[in-house]
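Excluded from the complex is one protein chain; the other protein chains are retained at their positions.
So, chain A:
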């Protein structure tokens, strides 16, 4: 009796059995991530108030997202927030991490904890705290008054020119710690002999940073950028708690619009459309970042 030939090769061969291993995780993922996503795409094609039977709307919701001035502006605001949430923290983080890494500071663990602390606090709490800081009689204005700059005081979150940057700065404060800690970890893995070699070649601190440190942490930079960009694009709690999109409509962001359309205006279809668009944008940007990061890291 000729038995079937025993299969050789790595576990998971043939492919079918390999997929079997993935199945449990995939099921969980499908139920809690893929299905809701598909359902959102489905709903985005309807005019639906969440109560009565929806009517097929085709792509008209998408058209509205593209043409409605206010919805378009909200995406623009998210891009501005990206600068505050991702780019500035990256610069700050690189600087801080380089300093902490180079000058073997005493109590490094303490500093690391302090800069990371904002990440541990709930965003809502942060928003409430900053609201008080920015208030007309808040900390910033008190400080300004005490150093004789009374003419500079204002209700920061209520000023058209300052509201969005003011909200953005909260993001900078929030994300800088995360970026710093990530980069510190990356820098810790750089072999010391690289620095030694650079120093033998007569490189100064600045040269050393650009020639050795920066190229070595590109992978970490990609991770940090991905995380912070996503955080910037999906900000909701911060806006909801600080400005409710005001003054006027100067600080609305897509996530806030999703909430507003779905829960306040009963436009569930349009809300899903905004959500889908946001997902696509986040996916595209993260894709580019990881691609670029990977390629350079190779």
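We adopt the following convention: a contact is a pair of C-beta atoms (placed from the backbone, for glycine too) under 8 Å apart; a residue touches a chain by one contact, two chains touch by 3 or more; residues count from 1.
As a working rule, contacts and distances are computed from a predicted model.
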item: "Carbon-monoxide dehydrogenase small subunit", "Rad50/SbcC-type AAA domain-containing protein", "cytochrome-c oxidase" or "Sugar ABC transporter substrate-binding protein" - which is the UniProt name of the missing chain; value: "Sugar ABC transporter substrate-binding protein"
item: Selected residue (touches chain absent from view) among A:43, A:100, A:126 or A:183; value: A:43
item: Sole contact to the chain not displayed, among A:102, A:154 or A:199; value: A:154
item: Candidate in contact with the missing chain, chosen from A:69, A:193 or A:264; value: A:264
item: Chain not shown, touching residues in chain A; value: 42-43, 45-46, 48-56, 131, 134-137, 141, 153-160, 163, 243-249, 260, 263-266, 268
